[in-house]
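The complex appears here minus one protein chain, its other protein chains still in place.
Showing chain A:
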Amino acid sequence: MSVYRRNNVQVRGSGARTMVFGHGFGCDQHMWRYVAPAFEEEFRTVLFDQVGTGGSDIASYDSVKYADLSGYADDLVEICQELQLHEAIFVGHSVGAMIGVLASVKAPDLFQKLVLIGPSPRYIDDGDYAGGFSSDQIDELLEFLGNNHMGWAETIAPAIMGNADRPELGEELKDSFCRLDPVIARDFARVTFTSDNRTDLQKVAAPTLILQCSDDFVASEAVGAYVHQQIPTSTLVQLRATGHCPNLSAPAEVIEAIRAYV
């Protein structure tokens, strides 16, 4: 299984430099639909789906490998190595940002700069650290996903397996965004929302831009400030955008902020 197929890697644009986009929990590379095209003239852009989401190869999912974010970071490193990337720009959203952080620690030559949109090294409160959620609240999410897994179950599998006799499944997939395999989504949610990568932040050597929204329920401004404080080489930019997905709700502002930094 090539990493291209496994992670549904899409390379577009042209330019001497490369920009790699990593999506977070709950969606797929469509997340970058309003942002990535803006860089295609200057950069080669690389988009991919984390295994278990979008057009990734579901059969490649391995619950042991992906039992923590390190498995996802290994995938990212492999994608970059396959593309022979050095000194690329990494743009990651939400947990995708943390996966990029881990990849840059594993292979410091890959990324020249990191752009982290709504990053959080830990979602559950811990002493003085305010992650924003109690472990009960995270359990509530995981239980919700567990109880609802039939609601959006199996819709992706037949389409992925290429049912030639049911082309409407392919159509449905093409027109759908943020499709998740139910079982993997629950695992990914658990791995994401119970992760604690606070100690990895200090190991980041690359200059890092943190883009923080206000009123972000998933990754609060306090968490953004914590990430900024922990990564010595970081710059924190507060966006006017609100919510957790400025790459969707305020793409122009995000593009502008990235462009100014890289």
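Definition applied: contacts are C-beta pairs under 8 Å (C-beta built on N, C-alpha and C of every residue); 3 or more make two chains touch, one makes a residue touch a chain; residues count from 1.
Everything below uses one rule, namely that contacts and distances are computed from a predicted model.
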- UniProt protein name for the omitted subunit, picking from "Succinate dehydrogenase subunit D", "histidine kinase", "(Fe-S)-binding protein" or "ABC transporter permease"? "histidine kinase"
- Of A:Gly13, A:Pro37 or A:Gly243, which residue touches the hidden chain? A:Gly243
- Message: Can you tell me which of A:Ser60, A:Gln137, A:Thr194 or A:Thr235 touches the chain that was removed from the display?
- Response: A:Gln137
- Where the complex has a chain not shown, which of A:Asn8, A:Ser94 or A:Asn197 is the residue touching it? A:Ser94
- Note on the structure: Even though one chain is not shown, chain A touches it at residues 24-27, 30-31, 33, 94, 133, 137-152, 175-178, 180, 189, 193, 217-218, 242-245, 248-249
